[in-house]
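One structure, pasted below without further comment.
As you look at this complex, bear in mind that one protein chain is not there, while each of the others sits in place.
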Amino acid sequence: MQRIGVFVCHCGTNIAATVDVKAVAEALGHEAGVVISQDYQYMCSESGQNLVKDAIKEHNLSGVVICSCSPRMHENTFRKAAAAAGLNPYMVEIANIREQCSWIHKDIATATEKAVILGRAAIAKVHLNAPLTAGESPVVKRALVIGGGIAGIQTALDIAEAGFDVDIVEKSPTIGGKMAQIDKTFPTLDCAACILTPKMVEASQNEKIHIHSYSEVSDVKGFVGNFSVTIKKKARFVDELKCTGCGLCTEKCPMKKVPNDFNLGLDNKTAIYIPFAQAVPKVATIDPEYCIMKKTGKCGLCSKVCSAGAIDYNQEDKFVEEKYGAIVVATGFNPIKLDKYDEFAYNQCADVVTSLELERLMNAAGPNGGTLLRPSDKTHPHKIVFVQCVGSRCDDSKGKPYCSKICCMYTAKHAMLIREKYPDTEVYVFYIDVRTPGKNFDEFYRRAVEQYNVHYIKGMVGKVTPKADGKIDVQASDLLSNEQLHIDADMVVLAAAIEPDKTARPLATMLTTQMDTNDFFTEAHPKLRPVESATAGIFLSGACQGPKDIPETVAQASAAAAKAIGLLCKNSITCNPCVAHADELMCNGCSSCEKVCPYGAITYQDKEFRMPNRTIAVRRVASVNPAVCQGCGACTVACPSGAMDLNGFSNKQIMAEVDAICK
Amino acid sequence: MQEAIIKRAKELLADGSVNRVIGWKKGEFVYDITPAVFETAEEIDADFVYNELTSANVSKYLVKETKKDGKVLVFLKPCDTYSFNQLTKEHRINRENVYVIGIPGGPKLDVEKIKAKGITGILNITNDNGTLKIETLYGEETMPFADAVSTKCENCKSKKHVVFDELIGEDGDITDTNRFEMVEKLENMTSQERFDFWRDQLSKCIRCNACRNICPACTCEKCVFDNPDLGTDNKAAADSFEENMFHIIRAFHVAGRCTDCGECSRVCPQNIPLHLLNRKFIKDINSLYGEYQAGEDTTSRAPLTDYTFDDCEASIVHERGAE
Partner (left out) sequence: MQVNENKDFEPVIVAFCCNWCSYAGADLSGTNRLNYPTNVKIIRVPCSCRVNPMFILRAFQRGADGVIMCGCHPGDCHYTSGNYFARRRMTLLFSMLDYLGIERNRTRVEWVSAAEGAKFAETMESFTADIKKLGPNRRLEDLRCRKQ
């Protein structure tokens, strides 16, 4: 039997005006297990707290019930007071007789009656309270950033700046991501490479940053503060440490017909390649699918010309395991495939391109050296039609239901750049809406219309038909004038919707983070915790969380870094002791609890159990990681055998409260 | 059919591919056939029986049997394979320790329906082209086969084995039956009529726990109703509330996991139509969250451990139909 002390607060007149506090103290004093029941004017005051502390010592109390304001207000105050008096802080319960009684009721008799019932419920609960100890778990002072685009680079730089080691895992041979492929950035029209490449160099030179390029995360174990991650370093058949990036091998390689993915297949590269001049790390990579040596065993030209002796045709995938305290996801986006959009003739006509392809076509480092030429016949286009929302804001299964957010602005940018450089080229933009929220964004778009005379037409393009003379017939409707239009275009540019990278979903499974139906990572709270995932220790950076432009991406990247730094600064994390735990003797190992756990806190193991007839049986049982569990209790209800229970809100405690209220 | 099954069981025992066989053995009377574990060919020859009176779903026995050493051979009717899958999915069965042979299922007979016709002293029952010839102490009686079909076979959900290592006989198809007819009928009653119906039925409950003990979804190491530590234990049908409580919670615990095998109603000594509780959950799940058949596979997410953002609100219960 517990020895319980009850303390009824007047809260000046806040409670005492409508609740007869003396009568409440008197009534609760008669409850089983209550050894002292007192009332006091301000229980939360210094002297009120001393009253509680003295009573704990004097009466050797094992439990305390405070009838006062909401536990959301002073639960911590009284827990601390109890702890100071040597009582476990989790032996304190609050009966909320202010916000949920005196303040909402006017009749003293019924309010007093209710206050007594609320007090009884708290006493019933305290009877079943058990002392809880908050555990601590150490924090590994190293962060992992998955993805080496501008989001990942920025996050890594910020974390390194704070003095922590940080690893970037990038699946392609170089960091830089989509921004490295872009020509100019809106709304300032500065050159993307000019602002990105210094950051790439900074990342590579920062001794706190370690770049794993051409690598993937293959396994994640552990939890906040203590993740254990296996990184697969794919064989690039070139020794990273020896290669100087001189590029001689790429000049000599006889296999020159490899589609250049950096230029989106608009031109070719060699089988041994460096993606672009400013690549970081500037190390060659062999594509084994095209390499003659890898395929036939005869060639070896690159090996012969490499004075550093960096070529290693027998290199194999390597796995490294590393510990991290925090993980930042920055896996970014891709434009969707346009295979299903036959109406735009993307697959039929070389001169129908996506916006990202146009970026490469206009880029000085692109296939045409920055001169805009039609991919088909390398002539100057004189009439270009842009189609907005290709696959964005779609209700059908072909596209995406969301707005890709960046297309309106980059299309305005493209239109403006073309009109600036080639004033004789006419530019048409078909749009559903032009969405330009953002600093200097609308001004930018208006400049395209007013200053550069870009023809913006509200309406959707119905059909794009390549014609025999090389022109492209664009059939569209102008919704404002309600006219059907035919435009004889030289080029058509499609603003393809963007989607999360394909690697994101398997990664989310490994990280036990949540994703929405579109495969964007879900933030812990859409308003208040936008850069954290619901899984402790996992943070979100950039477009993996939703479509974003560069300034937003960088802002979020720094915010994610700040959150990660906040975690890494701690030597250990205090765990919430009100967590779930499984009674192994009752657990069926059925996995129901695991499926409803939003944090991946539940794992299973095969354990040996002594059975009644002296045999030993191996059973699968659940165990909860208290450092990861947040104490929601979803598992406790999913569990059919009642093996799963929640500290501080146990089945028995809640039912005792129910009983006390209904009595 | 029985011969083919026995032959195969003995073969597999003889060549050492299995150590035990789970099947059915005959009892004192021709109709009291019970699940049994056989370890030798002699035991099989002596007692193994499979016929129209063999109804029991033996998948649940695998929970214990597959934890032992060696391999178990089990014979599963189509409907039993759903339970088997569900148990595999919940990690209750060690799949690698079982060899599953699918055998043709029902329709099975319910001897109670024969007895209900006043036929007693039954010695033997044979099926002669849709007519049952019942040999009794008092002479031979006949009745149509269809009139004695077990309630659980009246609405057969599937003649297809969803899992097996080998088959004896032909595999059938998933059958589309009107299994929710009675649930719908109840739904269309007034609240008071429904209350009266269930009070009539549930007040017959004697808390013998047969429904729980046969149920392949009720395999908890310790049932919440047997656990004094949880404060939810109650063993007697002392009060109408406890009958309600037991059956509601039991149905809730198996919701989304119940394969609708019908064993609960088959074994109920008081003939309470318990399957109508489970079918209500199945019907609700199908109509509110999309068609779901527990045990159809071992990978899908059960409806109660899943959700969508735009699930209906609980108020749908208050809004639909008449009170």
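As written, the chains take the letters A and B, and residue 1 is the first residue of each chain.
By definition in this document, contacts are C-beta pairs under 8 Å (C-beta built on N, C-alpha and C of every residue); 3 or more make two chains touch, one makes a residue touch a chain.
Fair warning: this is a prediction, and the values are worked out from it, not measured in the lab.
Considering the whole complex, the hidden chain is in touch with A, B. Remark: the omitted chain is touched by one listed residue; of B:4, B:208 or B:288 this is B:288.
Within the complete assembly, A:98 is the residue of A:53, A:98 or A:360 that touches the hidden chain. Taking the complete complex into account, A:118 is the one of A:8, A:65 or A:118 that touches the chain left out.
Residues of chain A in touch with the missing chain: 70-72, 96, 98-101, 103-107, 110-111, 113-114, 117-118, 121, 514, 522, 524-526, 534, 578, 596, 598, 630-634, 636-638, 646, 649, 651, 654-655, 657-659, 661-663.
Contact between chain B and the absent chain runs through residues 183, 186-187, 191-199, 224, 232, 238-242, 244-245, 248-249, 251-252, 255, 277, 280-281, 284-285, 288-289, 303-309, 311-318, 323.
The rule we apply is simple: only the chains that are shown with their structure count from here on.
Within the complex, the chain B residues that touch chain A are 67, 90-92, 219-224, 227, 230-232, 253-254, 301-302, 304-306, 309. Contact residues on chain A toward chain B in their complex (touch as defined above): 517, 585-592, 595-596, 604, 617-620, 638, 640-643, 651-652, 655-656.
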